[in-house]
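With one protein chain removed, the remaining protein chains of the complex are shown where they sit.
For subunit A:
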Amino acid sequence: MGSQGGFYQSKEFLDLVKSIGEARSKAEEDRIVLNEIETLKRRISEPDIPKRKMKEYIIRLVYIEMLGHDASFGYIHAVKMTHDDSLLVKRTGYLAVTLFLNEDHDLIILIVNTIQKDLKSDNYLVVCAALNAVCKLINEETIPAVLPQVMELLAHPKEAVRKKAIMALHRFYQKSPSSVSHLVSNFRKRLCDNDPGVMGATLCPLFELIARDVNSYKDLVISFVSILKQVAERRLSKAYDYHQMPAPFIQIKLLKILALLGSGDKQASENMYTVVGDIFRKCDSSSNIGNAVLYECICCVSSIYPNPKLLESAADVISRFLKSDSHNLKYMGIDALGRLIKISPEIAEQHQLAVIDCLEDPDDTLKRKTFELLYKMTKSTNVEVIVDRMIDYMISINDNHYKTEIASRCVELAEQFAPSNQWFIQTMNRVFEHAGDLVNIKVAHNLMRLIAEGFGEDDDNADTKLRSSAVESYLRILGEPKLPSVFLQVICWVLGEYGTADGMFSASDITGKLCDVAEAYSNDETVKAYATTALMKIYAFEIAAWRKVDMLPECQSLMEELLASHSTDLQQRAYELQAVIGLDAHAVACIMPSDASCEDIEVDRDLSFLNDYIQEAIEKGAQPYIPESERSGMLNISNFRNQDHHEASSHGLRFEAYELPKPAVQSRIPQTLIASTEIVPVPEPMYPRESYQTTMPSIPSDAGSAELKLRLEGVQKKWGRSTYTPATSTSNSTSQKTVNGTSQGDGASTVSSMRETYDSRKPQVEVSHEKQKLAASLFGGSSKTEKRPATGHKAAKASSHVVEKSHVPKSSMEVASEKAAPAQQPPDLLDLGEPTATSTALQLDPFKQLEGLLDATEVASAVNGAPAASRSPDIMALYADTAAGIHNKNDADLLSGLSNPSVTNMPGTTAMPQVTQSSSKGPNPKDSLEKDALVRQMGVNPSSQNPNLFKDLLG
């Protein structure tokens, strides 16, 4: 009963709460609250209100603000209340100000003084209230005002005060690390506090400090381990037990800290093994909090230097989680699995069925978590199934945030693992169609590039097929309403470039479609610009092929509209189109060569083709060109005059003496020119060609030549081949992963090196297969898997690093791998690598591939860090393929894994051939149906609809 005391509110407040509770509509509620605000406004400014009454008004204000109404008129009264002597009133005041004000509010200045006084109070409850306010209301500027008092409180006799003082100091650190950096050592000191509660609280700031700078806290590993040991051995008083667990929250914090400290540090990790192992054993997995500690142990185990025993216990716990009925535990299990497969990918295989269950679970949270897991375990063998599922899910959800994320993941996976370009294009089409405007524009550029590049081999036939299938699919898709702008840009570009290339569609078909696009999306200028350029290309190709060009009437009207467009870009394009149509076939063929988007633009930097013209001009009496370097020596008149002219034109007459020209002036003009060319948006890959062409007539003047040169340089930077910008040439082989693989690469390099990445794609594809092949032949022979998680971990860690950062020079890595590999393996195995196989990696026959997969089983144990890092996804793939290998052999086990006792009773041989066959073939509806029938026949009722599915996902 006593506890009810101080918090009692008056009847008026109860009535207010009640009437709001009974309000039937939002409008009614608003009316009641507005009424209340009026009442409070009136009452609160009355003179001589009893303190108790005032306190209640403030509580009512807080309540009103919680309901979303403005209570700012009462803030000042709340501030006044903090000055009060009575603890009751003061606490209410502090509560109100912490809820009302932010640290930069004007009224804070009125509170700081009170806080200072209260921090020195004898009553620890007052001090606690003030510390509470400190956390919320003190900003960087006011920290010095209260810092000395807070520091004193760290040694306060009451543990509650010490605890809060530490938190306040932590808060200061969060807000402005520099202002308390000299006091950080206090956290270490408080770790030895007599009170375990204070020690536990200290772990919060220490966790953050360690997360920022691991190395300066390595010395604490021993202390943390011994604390954790004591806690786990129940050395703390019973008061800290929670659901029969000894201080679980402290254990969790400590495990988190150890995970940070042990990450990649073998020595530190070794200190932790025993205690973590103990906790695994002791933890009670029947309570929620016990599972929380277990989960934290898994996180810790997967972060520190791996230990096989601990990994085993972690895997056990995960399987317990996944088998549990609780969705919470399943969620944690999936999350933990995602952490652990980085180290030991094979464990995913045991849980394939559970993972599929989670994927089909009605619980959205669980589903998303599972997709996250699948994303982590995607490899080239299962990418089709996973991405397909992801896209289906993406279509089904409305949450734009998550849609964007999942779309970018689909793109990333498709770019990384695409089994064929055909598939890639189809997948991209689906992504664009359903989440087009949420996808990064770079993805669209990538797609266009891929279509233009084709397979990157000399097999023109395949390329043509690919393109015509792309064209066909786009013509079909165009029929659908409301396509996203980015997708339309791709479509227009591809139609323009390849629409008529294979002769299946006539120019009028394509141009008609393009005009439709421009008309249907008439307020999207970018799409219109793409469509116009595409039109120009189609007509240019027609003219170049000596065919007669008839402009469609709708096209003509479109051009007329564009010629008068407000957008200069559109106008320019329309005029260019007009000009091109007027030219003869030969000229057009020069301007717009067919299928040349990937060709390099040869730039004659010396402008030697102008020599005749110059000669002629000089003969007519023109001044010969003097290079800038020579001119600067004489500070020539022309330059001077140039400047005069410039300034006169801008300012009118000048009467004071001209100042001496500064040398810098010379470079000013070119600089701006460069800048301007750089700034010019280049929304279309055809642009360089156009600009090249359009600037040609302006060549014959000094300034003109300079300009042309510079302009080309700007253009070259974006589009040119690396041969002539030496700086970028080396990046060809190195940057593939960033640019091509992940769309998060830095924007500048991705956009500007479009051309380079075209080139880089080809060698990359080869390399990956080459390596796979190499690894397979290197480590082939033994089919038994002997995974040493230690090395596996190293590889996986390094590889994850590459996936994230991915700027490891590929070539050097390759060298490393080549060096490292022979050292480990008997040389006779090397002979298995046939040179022909490496060069024609893309045409591997399926048997070879399967063989390769089986052979790859040893890779896990033998590959050391360096080669693994060089080609991370593949190594992961190999791991997984390893799993596939085991899969084939242990299919009887697998079926028992299907979790039905009746299966295990069956002789394993009946099921074996079926499974082996299907696993070697990958997704196949017929197989899966057969399998399904078989499984049903045996009385298994698989919880997933398609039992074959997990093989694709996990096999």
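The criterion applied here is as follows: a contact is a pair of C-beta atoms (placed from the backbone, for glycine too) under 8 Å apart; a residue touches a chain by one contact, two chains touch by 3 or more; residues count from 1.
By definition in this document, contacts and distances are computed from a predicted model.
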Chain excluded from display, named as in UniProt, from "Creatine kinase U-type, mitochondrial", "Cell division control protein", "Fermitin family member 3" or "AP complex subunit sigma":
"AP complex subunit sigma"
Of A:T82, A:T114 or A:N132, the one touching the omitted chain in the full complex
A:N132
Touching the left-out chain: which of A:I49, A:V112 or A:A160?
A:A160
List every residue of subunit A that touches the chain not included in the displayed model.
1-11, 13-14, 17, 20-21, 52, 59, 62-63, 65-70, 86-88, 91-92, 95, 99, 102-103, 125, 132, 135-136, 160, 163-164, 167-168, 170-171, 197, 201, 204, 207-208, 211, 239-240, 242-243, 248-249, 252, 256, 288-289, 291-292, 295-296, 326-328, 330-332, 362-366, 368-369, 399-402
